[in-house]
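These notes are about the structure you will find just below.
Of the protein chains in this complex, all but one are displayed in their positions.
And then subunit A:
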Amino acid sequence: MGSQGGFGQSKEFLDLIKSIGESRSKAEEDRIVLREVETLKVRLNDPNTPKYKLKEYIIRLLYVEMLGHDASFGYIHAVKMTHDENLLLKRTGYLAVTLFLNEDHDLIILIVNTIQKDLKSDNFLVVCAALNAVCRLINEETIPAVLPQVVDLLGHQKEAVRKKAVMALHRFSQKAPGSVSHLVSNFRKKLCDNDPGVMGAALCPLFDLINADVDKYKDLAVSFVNILKQVAERRLPKSYDYHQMPAPFIQIKLLKILSLLGTGDKKASEQMYTIVGDIMRKCDSTSNIGNAILYESICCVSSLHPNPKLLEAAADAIAKFLKSDSHNLKYLGIDALTRLIKINPEIAEQHQLAVIDCLEDPDDTLKRKTFDLLYKMTSSSNVEVIVDRMIEYMISINDSHYKTEIASRCVELAEQFAPNNQWFIQTMNKVFEHAADLVNAKVAHNLMKLIAEGFGEDDDTADSQLRSSAGFVAIRVESYLRIMGEPKLPSAFLQVICWVLGEYGIADGKYSASYIIGKLCDVAEAHPDDDTVKVVTGIMKIYSFEIASGNPVDLLPECQSLIEEMLASHSTDLQQRAYELQSIFTLDARAVKKIMPMDSTCDDIEIDKNLSFLDGYVQQAIENGAQPYIPESERLGISSISDFRSHDVHEPSTHALRFEAYELPKPSLPHNIPPVLASSTELVPVEPSYVIDIPHPTSAPSASDTGSSELKLRLDGVQKKWGRPTYSSPAPSSSSTDLVKVQNEAPRPDSASSSKPKTRDSSYDSRKQQTEIPPEKQRLAASLFGGSSKSEGRQPPSQKNSKTQNHTSDKSRSSKASAPDTAVKPSQPPPDLLDLGEPSIASSVPSVDPFKQFEGLFDFTQETTPASTGGVDGASKDSDFTSLFADMSLSAQSNIDPNPESNGLGGSKVEPTSPQLNKGPNLKEALEKDALVRQVGVTPSGQNPNLFKDLLG
């Protein structure tokens, strides 16, 4: 045990592990662990436990949970430990909470504060620990609390911290893309960080962002190509070499990004051909990592705009993969082939044998991958072989998930490419026979629909079509009658069979109705209740067709007994159907024809949703004194329902934790809002017809009783679960519309009957007029909920501002949790909020524009390369790279620029691809800096000019 250094643990822990290791059964292990849990419970709760001991207990707790036992009693101790001063304890605490808690756990709120504090720590290790926790524990609601600190850390002097800060930001953008969308430029900036590790980390978020929206990042293609070139030329520090390959992981990430950027973009692709070709040539195909890069290059080639040379190289590489003995490489070869056949279908033919070999391989993964390939290359010429192969495999495996997938693929291919009906039917039968329960219910429906459509088309298509289609169904009927002999059929398959027999069993006159019904009755006996339903429907159809066509119908004795059995069934569904079947016999042919039309599965049934045919009846009833019908939505919970819905739609952020106390309704509030706006006159005409005579058990809420209603159980606005829906009136809640409504009514607390219509009015109005909330309401909502998305949309010019304001108001909420009425303040947001907002704007907008940096970066390189062809740089490449990075940022920051026209050149090169480039202040800033630089008299001289010599050469 010489390996405990630095992380020393006690003998007790060792003993625990030993005894668990030696335990012979699961039960024995459980006993040991449970005993350990008891010990830990006692010791953790003992206030006298020394801290370093506590740390060990937490680690043991982690171990216990890893073994699958409940450790939730100790979570709070882990949380407490994160507050500790000692780094070791703090780290342990953080590790424990990241493993124990999910991001929505209640205890997280106790950690956020600590994280905030730790992010500001002087000790970079503490900061790193906190960033680790941030990545795991911060959710959408708590992002604003740590965002400013994390952004600050992007400029930290330690590269380890910068790296983690980039990752944390990336995590935020995954969790809540909206929360950091204004910070995306930071990722671009970090691409030219001095440290290659940070650069590599920045590739991860950029990859995701580019994946989400390629067009925004097209301008970066050149820089990615350049970085890749430098990496491939071994300009990164030696420590990034892995098995003699220069920074392979970064290369792979870059290739992935390039393939995204080059997809369907000829111009961008052309920039990449050279470097991708180079990389493919240089790859060391004897090592694992070399092949990884090679494979990634093939993927890249397959998504770029096709280039014959590269495709050829890729095909060669694939051939090498497929011929290899390693299963891993074969697997990748097949995968790469799948990608490439999209571009060049012939390519697979060269490798037929290899593919067949893979199909026979004992390795399941490889086999499945090969089936993927086959699925992709299926055409009408090879569908029979492939589907047969798939079904064969499907029968042989037990994994239901994969079985389902294959079955649905078989169905899909068969539907798409079936050479003839005979084959199609056989295939479908096979699929249903072996995997009917796994196939999506939709497949059965599709199949039935397909048959119905094929049959229904007869009338208006050619004669041959008719014959084949009718034959198609006849074949089915026949084959199903045969299959029905089987003792046990999967439910979905049975459904198809019953349906087909019901619809078409007697259609071609080959079989008599009684024969088929007899068969169906047999099936009904052999299968449980649920399936009987399907059978009965089939029987019912056949009988009704017979009745409709005027043939004499005699109820078969077995059918009679079936019906009797069903009438006594416990299943109401079955009973219902039995009665239906019985009643069909009593109807005459005309009526039956109407309710059960022949072959009308594909007919659209028109539904009159307004029930207009009842209008006359309703009118009559109302005239006779009946009460008019009021839609449910208008009857009860009117405003609160509509409110919740509107909040759901417009501001998902309202799910956020509310840090302030629920405010008391303020009677004084209405003074701020002109009553004219609130009383919605435009909708009054709708009301009077039905409003007046509704009984109101509760009176309209007045300003005075709103206060008292806060204390009661709130039952209004909630639909009663039992009994008749009641018309309880909405009471004021904390939501914005209700507040407005209260304001609306407070000035005139008349009798209940007169104020009632108004209530409905305004709430109805609020529901209907969602699109047009009065500005007061918006502002109120904004101050209540931190601003709805609506208000942001309303004021595009100040969007950024309002966003930061949101953050700050959230922040202020968390900090001022005890001040309930900050949020209630109507209209103008208090000035201090805005003041708080200012610094965060300042911090989020980088002083040096990242695009400018890029501009500087690229015209610097482009400009110097041709000039510096002479000298050879003898300096070590490692330092070159870092100094190169340093130069880039340096040149960008101070904007040292030897000749202004090159600047213009670079600008014009980059500008068209990035629309955001010319942001107002930056140009001016750059010019100012330029002027300053000239004044100071800094000359570009030799900032390592020969460094760029071979960059583009």
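Keep this in mind: a residue touches a chain if its C-beta (ideal position, glycine included) is under 8 Å from a C-beta of that chain, and two chains touch if they have at least 3 such contacts; residues count from 1.
Everything that follows uses one rule, which is that contacts and distances are computed from a predicted model.
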| item | value |
| --- | --- |
| Undisplayed chain, where the name is taken from the UniProt record, one of "ATP synthase subunit a", "U3 small nucleolar RNA-associated protein 15", "Proteasome subunit beta" or "AP complex mu/sigma subunit domain-containing protein" | "AP complex mu/sigma subunit domain-containing protein" |
| Per the touch definition above, residue among A:Asn288, A:Gln422, A:Ser561 or A:Gln576 touching the missing chain | A:Asn288 |
| From A:Tyr217, A:Tyr331, A:Tyr393 or A:Phe424, residue that would touch the chain that is not displayed | A:Tyr331 |
| Hidden partner chain, touching residue among A:Glu12, A:Asp363, A:Asp388 or A:Glu415 | A:Asp363 |
| Identified contact with the non-displayed chain, of A:Pro148, A:Gly200 or A:Gly262 | A:Gly200 |
| Missing-partner contacts on subunit A, residue numbers | 1-9, 13-14, 17, 59, 62-63, 65-68, 70-71, 86-88, 91-92, 95, 99, 101-103, 123, 125, 131-132, 135-136, 160, 163-164, 167-168, 170-171, 197, 200-201, 204, 207-208, 211, 239-240, 242-243, 247-250, 252-253, 256, 288-289, 291-292, 295-296, 326-328, 330-332, 362-366, 368-369, 399, 401-402 |
